[in-house]
Every structure is written in structure tokens, then in C-alpha cells.
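One protein chain is absent from this view; the other protein chains keep their places.
Labels run A and B following the written order; every chain starts at residue 1.
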Amino acid sequence: MLVNIILNEKKISADVEPDLLLIDFVREQGCLSVKRGCETSNCGLCTVFLEDRPVLSCSVLAVRADGKRVTTLEGLKEEAEEFGAFIADQGAEQCGFCNPGFVMNALALFRENPDPSEEEIREYLAGNLCRCSGYEGQLRGIQAYLEWKKSNRV
Amino acid sequence: MKTVGKPVRKKDAMQLLTGQPVYTEDIAPAGCLVVKLLRSPHASALIKSIRKDIALKVPGIEAIYTWEDIPKGQRRFTLAGQTYPEASPYDRLLLDRRVRYVGDPVAIVAGADEKSVDKALSLIRVEYQVEEPVLDFHKAKDNPILVHPEEDWESLCPVGADHKRNLCAHDETSEGDIEQVLSECDIVLDRVYHTKACQQTMMETFRTFCTIDPYGRLHVVSSTQIVFHCRRIIANALNIPKSMVRVSKPRIGGGFGAKQTSVSEIYPAFVTWKTKKPSKIIFSREESMTASTPRHEMEMHVRLGAMKDGRIRGIDLYTLSNTGAYGEHGPTTVGLSGHKSIPLYGKSEAFRFVSDVVYTNVMSAGAYRGYGATQGLFAVESAVNELAAVLKRDPFSLREQNMVREGDVMPAYYGQVNSSCALDRCLSRVREMIGWEEKYPARDMGNGKIRSVGMGMAMQGSGISNVDVGSATLKLGDEGHYQLIIGAADMGTGCDTILAQIAAEVLECEIEEITVFGADTDASPYDSGSYASSTTYITGKAVEDCALKLRRQICALGASLLGCGADQTEFDGKSVTRTGGGEAVTLQEIAAASMCGNEIPLQETVTHSSPISPPPFMTGAAEIEVDTGTGEVKVLNYAAVVDCGTPINPNLARVQAEGGILQGIGMTLTENITYDEKGRVLQNSLMQYKIPTRLDIGHIQVEFENSYEKAGPFGAKSIGEVVINTPLPAITDAIFNATGLRFRELPVTPEQIAMGYAQKKE
Partner (left out) sequence: MLTIKNYKKAESLEEAWQLNQQRGSRILGGMLWMKMGKGNVQTAIDLSGLGLADIEETEEEFRIGAMVTLRQLEIHPGLSAYTKGAMKEALRHIVGVQFRNLATAGGSIFGRFGFSDVLTMFLAMDSYVELYQGGLVSMAQFARGGYERDVLVQILVKKRPMLFHYESVRNSQTDFPVLTCCGALDPDEGQYRFAIGARPGRAIIIEDKEHILAGGITEKQAEDFGVYAAGQTPTGSNMRGSAQYRSHLVKVLTARAALELNKGDL
């Protein structure tokens, strides 16, 4: 099937199989930040934005993204660097394999709720598994970033 | 110190955080053959026949291999990443006619894409002669049904193995007369504890790709902690010379010991060697959950002898370990269950530690952070907590009375002297951090909620004494930058950065001036690999010594440029100066000079091994809330203080601790592996095997109390493994303090608590 997908603000026309998953489509298009960590929609590693909403790209048919905007971490370089630096300052990136999905969903959180409470952070990111960090360093990094954002706003 | 002890960013941090393509699958060449495995549906069977002719007709299929493609007389091997001769038995073939667990590979299929390979997998016709499996590890030893009846089974080391008894290993060690001592004790607690086969659950599953290099050699790129052991294992499996194999690792998406076993490498290696075409294998999560290398299930029978005044006089431990279908890490993990738990109690007069490791027809176990110590410490620390309850003693004060201290000889730790130990300080600090005084043992919060606390101690090792080898090469490059080349594997732990910090400290330069390369068997100096908590302590020391040697070489070349003797120069990281404030040459000038008409090498390699394995120590305490109605438990707060010697990078040490603690919490409360009556793993996905999410934990607080270990680089010991051990005894004791229910098998589920509590109320 022919689809037109706006991937990281670039229009891509491609002929895809009906059962091709969005994760495999974006990886084929060179967006290798998108990772697969499970087959059961549990890990959050494959998070991308579909029309600006974070979704699991492992669970979306590429054909269903026809005519829609898809954003991966490759399309959010500046935001990712700005926020990522705070995670790096905690050493909480660790193996890094969950990082792209985690960073994507954290950015989605900040867009939706610029001043989240600790509980809101935990809840929004609950679908992003990480086995290295114990989450505590990620939380410190997020809170430091939000503080920095706040002080920059004033 | 300028760089050591500083929380510098990991060198690869921003690459990882911005999602750069640095992992195995990201860099696999386009057009790799897709390799998948047909796996046995039976726990024990002989393959009567395999028909692959129909499957081979699927368009795109390149090759299908079965046991019939393995040359007769091929020697068995082990997948365990250990120093040769491995303690793990040689009990595997690449493909065997006998399948020994549900998931054992039956055929290797290689094809152009996933769809064709999946299709072919469904078209292979296998006829099995199904046999009765041994599924209960209590019944494995001396069972007439043998997991490894084959005559060509081999054990290379004297570990007490006997495959005709389903025994992968057996050992007995003791000091003093344990029976005599126990008979003199006022109290002897006799308890049995049971831990199951937890999964490392690194986010990146097992994966490997292979190519043929310009010399016709096999180049294996894999997500592995052990490039050098991998080279040997692959060559053994393929029966080709070691010289024909090169193994390198890109970034690794987590290991935790899982990738200390060569789980995925041999299959694409075989395909590429046979076809001379690039190939790759990406394990599904299901495969990673059902056909991998989890923690050894262990049952530990503890007899703990003490006097009424709290003096612990003797510990008798029997561990039964389940290695599953193959023996990877079986003989060695079990040892830690005793040798890294009993020595915590330095005042005891006698100990005995007996162990059996048995084969069964379930997934083969392997190395997982803690490596047997986790299981043993759960048993011994829980027994000590039980003793405290019986004696109505505070668990902290009972520890203070009995624990090992700096300078003590540790008979159960191979007689090693406890050369650096701040366990006493860890203990008192954790007590403060958790608010033990106010919170112990429990407080009723109303609404059926009870808050309580519990604690535990732990130790581990720093490398394997007299076995592990770490090496470092340092070179001076243009403009005075350095290259550090290692064979240890950064798997997210940050060892590339930590080792660079050590080098920068010695070379008096900025961390940015050191580039790091690793690990590649063709380019790296030999290193056993990153496991057994060895990298900072063993390889780190090699880096320190190597940097010292390179300094001398820099001075030597500087001296020749200055026209004086090397002993008349000083190096401050920037330039070599003639002693007494004379002329100087900059490092840049020396680097340039080293590349022109020069015979003084500005490249050094140092190899290091250690006769001792200094234990890091730790104390942890949990505050939990139990809902007595539903049985749900939440860890509200976990306080831990670690003595890892000098933390080279406090940020990375802290995150190691936080991550390890949460893995321990998962093992205690949610992570379960169970089998059905046919031997199938029920927890075969992240949907069924529940690792903690960030909603499952309150806060983890970590602090350090440093001892100084003279044998380590800048006083450092290890940290990677010790951190997983304390939650098991701490949380189960907190559950006891809240409910009066004692759980000796993990995980403890809400159901067990709720039903136990309801029964107790009646």
C-alpha cells in the first residue's frame, strides 16, 4: 500500500505491507533511535509521537500513520540535548537502550504538563521501563531540568 | 584528587541520550541474513527425524541446519564466559540430537527476511521421541533419568561433577567442628530458604551479527561482556582455530551478567562461517525470557548457632542449586552462596558449607549480578534476622556484636584478611537514614495499613582472585591526547569513563583528553571481561599502572629532547621540565617528536591480576507499607550505605547502587519464574514477568562510607554486584515486622501475605 507519512517534518512516500509496524517503518527510514524491547507493548522503548501524542510504535500499523505526522528522537535533537544533559549529569542514562523512548515520553510530559508533581512524573512515565537506573537518577534529572526551566522562565 | 572521585559525565552519555545508532542491530550491515532458531516444545526428547525439504523451498531461505549438520565427534563445549579451563562442564553442542528443555534449539534457519524465516520455521517437520523430564530439582540428584547421559560429556575442573548422577558440581568446605559448636549453642535456628531463577531483563535482548573479514576470518559483533571468552567459545562451537575468529562489541544495552554467557553468538557465527554471508540474530523478548541464562534457583538450608547473649558461634549451610539443562556457571555461582554470606559473621568459631548443583530439564541458568551471593545472603541474613526476633534483639545491635571488621581473617572467605572495611559505619549510617529508632519494628497507620522496617547486610568480591586478568594500553597521540584501549566491556556501567578518570588522574590531564576504545579481540589487550565485579578493581589497577609507565616514557622522550637524563625531569601533565625550573618541552611537542625519527615508544600496555578479592560491603534498610487486607506491599523508602572503597565516580556508583537495589526489590516482590507440568516457563514476556516500574517504588537513598583498599586503584573496590543483595532479607523481615508472617521463599506475593494474615487473624 502506498502511504504518505510526514516523518520528522519530511514527507515520505512509501509502498508498505499492510502488516508492517510503524517501528519497523521508521527504522527502515533510518530513525534507528527507536528501539524494540518486547513484543507485548510493555516496555515503552519504541515510543514515538503520532500527531504529537506519544504512542508505542510497535503497536501501530504503518498504514494507519498514512497522512499523519510521526516524530522520533531524530526530529527532536535540540530538545533531547537540552533535557538529556540533565540525565547525563546524574549518570542515569546508563546502558542507554531505554533512553530514546524515555526521553520522548518525558518531552511529551513536559509539553502536556510543564510543571508536573513527582507523582505525575512517575505516573506519566510508568510505561517506560528501565532496568539499570532504579528510576531514582532519572527522577533527579527530570526535577533538575524542571527547576532549570522554571528559573529560565522567570 | 582532580578527576578521581568526581561525578564526571559518562563519555558516551549524550550519544545515548540523543538516540544515536550505536548498538548491535543499529550497525548490522544491510542485507544480513536473518537467523532464527526452531526450539524444542518438549522438556526432554530425542529427535527421531527432521524434514526440512519443504521449508527449504520457501523463497528467500538460504540454509537450514540441524543436528545432522554437526560433524560426528565434535567436542562439547560450554557457553559460560569464564577463564580457561572453565569450571563449567563441556556439555553442549551447537545442535544436539537430544533436547533438554523447552526452548532448546532444534534447527537454525537463515533467510533473506523475517517473514520467510518465520514461514520456514513453521514448515520444518520434527518427529520427537518424547521422554520423561526431570523437573523438580529436589529429585534430580541420583535420579535414574539423566539430563546428560552422553559419554562425551566433560568436566575440565575438579568440581565434583558426575553427569551420571545429574550432578554438575559438589563441594564441601569447613573450618572448626561445626557439629560440636552447634551442640554447645543455646539456640540453633534450622531454616530452609528458596529463591527462584530471576531474569536479568536487560532492555536490549541478546543479539549478534557476523561477517567475513578481508582475510577470510569470522568477525562477530555482539552485545557481550566477554569478547575474549566469546572468541574461544565460538571457535570451540564451530571447531575452527581461535585465530580465525574476531569478536568485538559495540554499545551494550545492559548485561547484568546475562551477557557473560555466549547465548546468541554461536548461531549466526555458524551460518556466516558456512555461507560466508553476513547474518544476524536478534532474540525476541520471549526467547530472552525462556531460553537464556537466568539466576540459579537455589534452596538453602541454614543452621545458625548462637548463645542467649547474641553471640553467633557457627553457621552450617547446605545449598542445592538448579543449573537447569546445561551447566553454565553452575559450579561457581553456588560457591558464592556460602563464601560471600558466612564471612559476614566474623566472630563465629566454625562453619560448614556443602553444596550440590544439579541438572534438570528446565532453562539453563547462568550469571546474574550477585552470582549466588544474592541467594546465600538472603538465607544467612534472614536467619540472622530471625535470630534477632527470637532473642528479642534489635537486628542492628545483633550485627554490631557479630559482624566482620577490618583486619579480621575470614575463614569462610578462603582465609583472606579483611583488608578494607567500613561495614560498621555503613550500619550506623543506615540506621539513621531510615529512622530506625522511631520506626522499628512497625506502626499501624489505620485502614488496614501497617508501616514497618527491616534491614540486611551484604558483601561481594572484587574480581576473582588469581584468575581475572585486566589489561590496559595507553598511547600518546597528536597534540598530546591519549588513547586508552581496553578489553573490559562498558555495558552501561560507565567503565570506559571510570577507567579514563583513573588514567586522567595519573596523567594529570582532563578526562576529555583521553579517548577510550573497547573491546575488540583484535585490538584490545587481553582482559577476562566485565564480570565478577572486576573492572574497576582489576582493570582499573592496570590502567593506573599503565598510566604511571607512560608518564615515565613521556619523561624519557622529554629528557632526550631536553638533552638531560630522564631522572632529571618532571612531568606536570602539560610539559616535561628539567628539574630545578629549567627548560621545558610541552606534551604537544613530545607527541610530535614521538612521530619523527623516534625510538622511544609512547605506548604502554600493563596487565594486572590480584591475589586477593577485597569485598565491598553494604547495609540496606527498607521501610514498607503493607495493606493487610489486600496483601499489597510498597517499598516507601530504601536506605543504603555502600563501602566500595573509593568511589571513582560517585554519580555512576550511586546509580549502580540504585539500579541494583531495585532489581533486588523486584526479586523479592514481583519477579517470578514458574514452570507448568510440561516444563514450560509461564513468565515468558514483560507482560508476565514483572520488573518494577517507577510506580512500584518510593525512594531509594544511597550514601557511601569509604574504606581505602590499598590493592585497588586509588583505594577502590567493586560496586556492581554487592548492591543487589540487601533488599531480599530487609524487605522480608519488614514484612514479618508488619504482619508476623515469615516468608522464606521469594517472591512474596500479595496473595501470600493477605491469605496468611487473614488466617492468622482467625
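Everything below uses one rule, namely that contacts are C-beta pairs under 8 Å (C-beta built on N, C-alpha and C of every residue); 3 or more make two chains touch, one makes a residue touch a chain.
Everything numeric in this text was worked out from a predicted model, so none of it was measured.
Contact with the omitted chain, checked across B:T693, B:N725 or B:T739, is made by B:T693. Within the complete assembly, A:A108 is the residue of A:V70, A:A108 or A:L139 that touches the hidden chain. Considering the complete assembly, subunit B touches the hidden chain via residues 114-115, 118, 629-632, 669-670, 674, 682, 687-688, 690, 692-693, 695-696, 749-751, 754-755, 758. Of the residues in subunit A, those that touch the hidden partner chain are 1, 17-19, 21, 39-42, 44, 47, 50, 53-56, 58-61, 63-64, 105, 108, 123-128.
As a working rule, only the chains that are shown with their structure count from here on.
Contact residues on subunit A toward subunit B in their complex (touch as defined above): 32-35, 37-43, 45, 72-74, 77, 80-81, 84-85, 87-100, 103, 122-123, 125-139.
For subunit B in complex with subunit A, the residues that touch the partner chain are 7, 9-10, 12-23, 26, 200-205, 251-256, 284-286, 491-494, 649, 651-652, 654-655, 658-663, 685-687, 691, 693-695, 697, 699-700.
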